[in-house]
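A protein chain is absent from this complex, but the other protein chains hold their places.
The letters A and B name the chains in turn, as written, and every chain counts its residues from 1.
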Amino acid sequence: MTIKSEEVNINTRFEGDIVDITQQVQKAISKSRLSDGIACVFVPGATGAVTTIEYESGLLQDMPAALDRLFPRDITYQHQLRWHDGNGHSHVRASFIGPSITVPFKEKKLILGTWQQIVFLELDNSARRRKIIVQMLGE
Amino acid sequence: MTIKSEEVNINTRFEGDIVDITQQVQKAISKSRLSDGIACVFVPGATGAVTTIEYESGLLQDMPAALDRLFPRDITYQHQLRWHDGNGHSHVRASFIGPSITVPFKEKKLILGTWQQIVFLELDNSARRRKIIVQMLGE
Partner (left out) sequence: MTIKSEEVNINTRFEGDIVDITQQVQKAISKSRLSDGIACVFVPGATGAVTTIEYESGLLQDMPAALDRLFPRDITYQHQLRWHDGNGHSHVRASFIGPSITVPFKEKKLILGTWQQIVFLELDNSARRRKIIVQMLGE
């Protein structure tokens, strides 16, 4: 059993952007030469999140729409009153969705559903350069 | 340190079904002969989720009621407009709750609260056969 670490670097384009990082995580596993294990996918940062979704254009609109409905931008956030950076809602959304998922792999392949992709959610209020950590443990 | 993998296979009965899989995960650990480690419980699929809950009949109603309130079926989903499979809300719910949890075990036993069970949530709009992966790392 050993451990390998990779970074996935992406540029998000706008608030609500959902980026499919499945291929990058799979490449990290291939490069690691590990056969069976887990990949911990983690966002270092408090205004982004990782989860899985069926990556198709309908849901790329439905997911941000749900976030807007549940955590509106136009209500009062104490974070905004203190820091005036316009992203109180972003922080609360990120803490709800969470910064990490752990995905198993077997025979060098991620175990995912046919219609399931690993995604980064840009929850901050502008495009950003993002680094995501893929920590792999296996043998 | 080594890695072991098991599948938990269940049949869900209806949308909103919550299935207690604690015993199956515990059995996987017992079968692995590992003493201390972590069990990564992962759903390969984009319309189901795993979490923990106190498995009692009240909450088995309260949890689906909260999902219905926060992610209604009868609002417009772009996923529905494209694919007409009636489960746009299911996908969004699954991405919010998430596909994975990681549970520690010690001396061959899951470390859980007294009133805490590991559950699969059926979020799709019909009963389904479901496979859940239990990837165990430990020694």
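Quick note on the criterion: a contact is a pair of C-beta atoms (placed from the backbone, for glycine too) under 8 Å apart; a residue touches a chain by one contact, two chains touch by 3 or more.
What you are looking at is a predicted structure, and each value in this text was computed from that prediction instead of being measured.
Panel shows chain B; residues 1, 36-38, 51-54, 56-59, 61-63, 65-66, 70, 96-98, 101-104, 106, 111-113, 115-116, 137-139 of it touch the chain omitted from the view. Residues of chain A in touch with the missing chain: 1-3, 5, 40, 42-46, 70-71, 77-83, 88, 91-92, 94-96, 98-100, 102, 133, 135, 137.
Here, only the chains that are shown with their structure count from here on.
Work out the mean CA point of chain A and of chain B, and you get 19 Å between them.
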